[in-house]
Structure formats: structure tokens, C-alpha cells
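The structure's right below; bear with me while I get my questions together.
Of the protein chains in this complex, all but one are displayed in their positions.
Moving on to subunit A:
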Amino acid sequence: MATPAFTFTPSTFQKLHPAEFFRRFTTEGVRPDGRLLDAFRPTTVHHGVISTANGSAMVRIGGTTVVCGVKAEVAEPKLDAPDQGYLVPNVELSPMCSSKFRPGPPSEQAQAVSEAINRVLKESKVLDLKDLCIEEGKAVWVLYVDAVCVAYDGNIFDAALAAIMAALNNVRIRKPTYQEGTIKVSGGSTATDENSFTLKLARTPLSATFAIFDTTLTILADPNVTEETISDGQISIALDETGQLCGVTKIGAASCSQSAMKDCVQSAKKRTQQLRNIMNQQ
């Protein structure tokens, strides 16, 4: 008597054995959504989308959409840095963008992404905080950079960093006057180079993220949400416009060979150049 064979429809198979389903594709050199292993999803960048913000941008990488808004407020500087302002980046992963996130305080993933981006911005000295000084020891600008994820389909790090850099490029702040403890800015009329200033960014780091699969030794570029869930780890590489490394963030418990790392950095160089072209076009 022949043993019965189990057959499944592709969608059932994906639910029962996600890793095996995935492996069937990667051994052929493609992924379930039809991309090659090193292909990034179509990316668009829009500048100045929110008029109530000092600077804003919206970035879409495949199905992941991030809207970033920058609001400038005035605060007292820290005692040990009386001529430096503040740059406060944060990434919001709300329950609206995916069912993975629960309502309430920021999840671990949101905190990790916010902290990773904060580190890239601070350590690579993207903005000289002395430029944000209004009156030494008394008043400085605080730039609250909030990236809100509107739709989540994996690779939040790349999308959030690109949105934050595009929004910072877009910032326009009215020139302040300091008068007896109050800061005044001029209102009305459109903001011009005379009554407002833009930020001087020393460099513009952009990143490329890769998912690592230990068992099959595969590296995938720009993972979507299903690939992220079954991957063993991820590595994000941030580079500036001169090709210098601005940050490497590795999460998860995957190990990666040195040659694979080098390939990732090369691929990241090409990708960030492509991303820069997209940002400058629009």
C-alpha cells in the first residue's frame, strides 16, 4: 500500500513551515515577492509634506511608509554645554502601522531603533549643536525630530533614517531675537533667507539593511515583514556621501562571515548612492 502524500496549497505551506517555504525560493536565488536576493524595493521621498512642522519628509520603501516632522522649540541649555542646542530624534511605531505593536509606551523595537538612529546622528556629528545656540547660557533651539511609521512592512531603520535626514534638510527656522528672557520670532509673510535660516548638515548618513539567515548562510537586502520575522538577525550599515561608515548596527543572534560583511558594505555603498539620487531629485 502506498503511503499517502501530503500536499498543501502554497499559502497553507507558508503558514505551517515558513522557514522551509522560504528556503525553497532562496535556493533558486529569488524571494517569494519576486525580488532577487540583493534587490531593494522601490523607494520614494517627498519633501515638505507637513506645513505645521519646521521641516518634514515622507519616505516609502516598498510597503513601509514613514512621515517625519521636525518641530523647533526653545529651552535652556545644559550647564556643561551652554552654547549647544538639542537634537532629539524619536521613532514612533504605533499599533496603526502593524498588529505587532500594542498601544501604550514605546515597544522595545521602537526604543532600539530610536536609540540606534540617535547614535548615528550624534557620533557622526551630523549637526554642529553650536549652530542651535541663540543666547549662550540662556536659550538654545531644541529640534524634536519625530518619525511616525504610518505603514510597516519591514526595514524601519532605513526608512526612518532616510525620512529624518530628508526632514532635517528641509528645516527652516525663523531667526530669533533675544529680549530680556523671551525669544521672539517674526510672523506673517513667507519665510525667506532673510528672516529664517536652514540647517547646515556636516554629513547626510543613509543606510542599507540586510537580513541574515544563519542556517542557509544567505544575506537578503531590504527584508520585508515576513522575511524579518523568520530571519536570524539583521545588520544595518550607514554611510555618508563620501562613502565613509557612519554606523553599523547588528541585531539578533546571527553570525556572519567577514566576506559576507564586506559584500554588505559594498552593496550598502551602491544603495545609499541610489538613495541620495532619489532624495536630491524630488
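Please note the rule applied: contacts are C-beta pairs under 8 Å (C-beta built on N, C-alpha and C of every residue); 3 or more make two chains touch, one makes a residue touch a chain; residues count from 1.
We take it that contacts and distances are computed from a predicted model.
Taken from the listed names "Cytoplasmic tRNA 2-thiolation protein 1", "Protein phosphatase 1 regulatory subunit 19", "DDB1- and CUL4-associated factor 13" or "Exoribonuclease phosphorolytic domain-containing protein", the protein name that UniProt assigns to the chain not shown is "Exoribonuclease phosphorolytic domain-containing protein". One of A:Asp38, A:Glu115, A:Glu135 or A:Asp214 touches the chain omitted from the figure, and that residue is A:Glu115. Only one residue from A:Val150, A:Ile230, A:Leu245 or A:Ile278 touches the chain missing from this view: A:Val150. Contact with the undisplayed chain is limited, among A:Arg24, A:Lys184 or A:Lys270, to A:Lys184. Seen across the whole complex, the unshown chain contacts subunit A at 49-53, 56, 63, 65, 67, 69-71, 73-76, 78, 86, 88-90, 92, 94-100, 103, 105-106, 111, 114-115, 118, 142, 144, 146, 148, 150-153, 174, 176, 182-189, 225.
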